[in-house]
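Here it is, the structure, as structure tokens.
Note that this complex is displayed minus one protein chain, with the remaining chains in position.
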Amino acid sequence: MLRRHVFSLVAAALLVLGLADTTDAQDQFIVVQSTTSTQNSGLFDHILPIFRDKTGIEVRVVAVGTGQAIKNAMNGDGDVLFVHARAAEEKFVAEGYGVMRSDVMYNDFVIVGPSADPAGVAGMTDATAALAQIAEAEAPFASRGDDSGTHKAELTLWAEAGIDVVAVSGGWYRETGSGMGVTLNTGIGMGAYVLTDRATWIAYGNKGAYQIVVEGDPKMFNQYGIILVNPAKHPNIKAEAGQAFIDWVLSDAGQQAIADYKINGQQLFFPNADG
Amino acid sequence: MAIDPLTLDRGAATPLLATSALCYDAGGKRLIDNVTLSIRTNRRTMIMGANGAGKSLLLRLLHGLLEPTEGTVLWHGRTPGRAARLAQAMVFQNPVMLRRSVQANLRFALAAHGVRGKDRAEQTDQALVMARLTHMARSPARVLSGGEQQRLAVARALISKPDLLFLDEPTSSLDPASTQMIEDLVNAAHAQGVTIVMVTHDLGQARRMGDDVIFLHAGQVAERGALADVLAQPTASSTKAWLEGRLYTAKNP
């Protein structure tokens, strides 16, 4: 009988431990819906502690594809949206989900490929020409295929190259439906070319025999924007703390913190906030 | 309602347990067929008959473990309810021991009968002494030998102080020494006023213990009465055959 009580006590203790919200009520935090590229590059780990030390506000980052981040923000499940798909962001604001969009920083996309370079595109600086050449050679190409900012940028480039990738998907054109890192893992595994943002690539740890084959095309410019989710749509939005974060990111201090983030001496993001 | 002639003969009051035109069907077959009988208070009734005669089935119908297809069972002249169940106990051919200690098995039966915690320990100790299992009190019940398990089963059935104890061939797989202990336990309970209904295959055991006997054949009562009378002068041909050790079949009556 005693044992029975011991079991129930243990169970009760577990429940109390598990369900009690250990977050200190005085801790202020906001949720930022952002993208895997910013998260995986390590940028947030660099800049968020600086912001927290200054304001005491904790920033909780949910890193998903841009498409999912925007949908989550539309549901009110985040105070700030920090992504890289300008058209979608502007639509988000125009539909009243966001208050205002501001440019924060940019990096650029690059095409990485195996050193064997089956399509012979290494060294090209014209992204659309390179993609046309890959399509011509029917060399394998791994796409995010997940409606993310990177995916949207890639589709724009294919459209400019005049290639209908939807029609050839499943052949040499392969959609992983995954984040950047998983797509890189998959692409490298099957010897495919991959379009990736430079930040993720620099921070990526499993490069193998892969290298950047195409870079430097202005069309591969990758602009990040930041938006406060509209508190008029969702009363739970912490507008004040969210705006404080946006203000800081756009301030000289925030922009400097972004510029200071480097891996192996390489700067990953280039701040370009207005003013 | 059919009236049990035996009850009238003896001029007794309402019998402890009585059935009227009891039938039980399974798989489209009538396994218990029109059984009317009564069990008298403080008698030891043996239920006998060949394999497949329906002895165990009848016992389960009497105890209420099975619902009769037709007919009724009456306890003190009334439809048995939960009180009847708590005033009866049963020992099965293969004892069903809970996965607990010997004493926990006894305490479980007491708890099932609503005995309070304080009284449980004392009654458990008495039952352990009675079953000669005190030295095994803390052993898991399921590691006991067959004889010990059956002793525990009898003690567990008796610990709730039932008015009526059913036993279904409790000694069929036991050696003589173990059988003796079981019979002693049952007889001691009978001496304290417990009515006994026991299925047995063993004529010697019936002679040692029985006051009354019910012979079953093919689901029907072949004959019944005081054990000594029936054994001395069996009337049914199936009973005669059984007592003489002959196989009694439809082809070979």
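For reference, chains read A and B in written order, and residue numbers begin at 1 within each chain.
Everything below uses one rule, namely that a residue touches a chain if its C-beta (ideal position, glycine included) is under 8 Å from a C-beta of that chain, and two chains touch if they have at least 3 such contacts.
Assume contacts and distances are computed from a predicted model.
A.B. asks: Tell me the UniProt protein name of the chain this structure doesn't show, selecting from "Phenylalanine--tRNA ligase beta subunit", "Tungstate transport system permease protein", "CoB--CoM heterodisulfide reductase iron-sulfur subunit A" or "L-lactate dehydrogenase complex protein LldG".
C.D. replies: Spelling it out: the chain absent from the display is recorded in UniProt as "Tungstate transport system permease protein".
A.B. asks: Counting contacts across the entire complex, name the shown chains the missing chain touches.
C.D. replies: Hidden chain, whole complex, touched shown chains: A, B.
A.B. asks: Per the definition of touch given earlier, which of A:Ile47, A:Val61, A:Ile111 or A:Leu228 contacts the omitted chain?
C.D. replies: Once the missing chain is taken into account, the touching residue is A:Val61.
A.B. asks: If the hidden chain were put back, which of B:Cys23, B:Ala104, B:Leu203 or B:Ala236 would touch it?
C.D. replies: B:Ala104
A.B. asks: Which listed residue, B:Val96, B:Val129 or B:Ala228, touches the chain dropped from view?
C.D. replies: Per the contact definition at the top, the residue touching the missing chain is B:Val96.
A.B. asks: Considering the whole complex rather than only what is displayed, give the residues of chain A touching the chain that is not shown.
C.D. replies: 3-4, 11, 14-15, 17-19, 21-23, 31, 36, 39-40, 44-45, 60-63, 72, 74-77, 178-182, 184-185, 203-208, 234, 236
A.B. asks: Since one chain has been left out of the picture, which residues of chain B touch it in the full complex?
C.D. replies: Touch set of chain B with respect to the missing chain: 60, 63-65, 82, 85-86, 88-90, 92, 96, 98-101, 104, 108-109, 111-113, 138-140.
The working rule: only the chains that are shown with their structure count from here on.
A.B. asks: Roughly how many whole angstrom separate the Cα centroids of chain A and chain B?
C.D. replies: One centre to the other, that is 78 Å.
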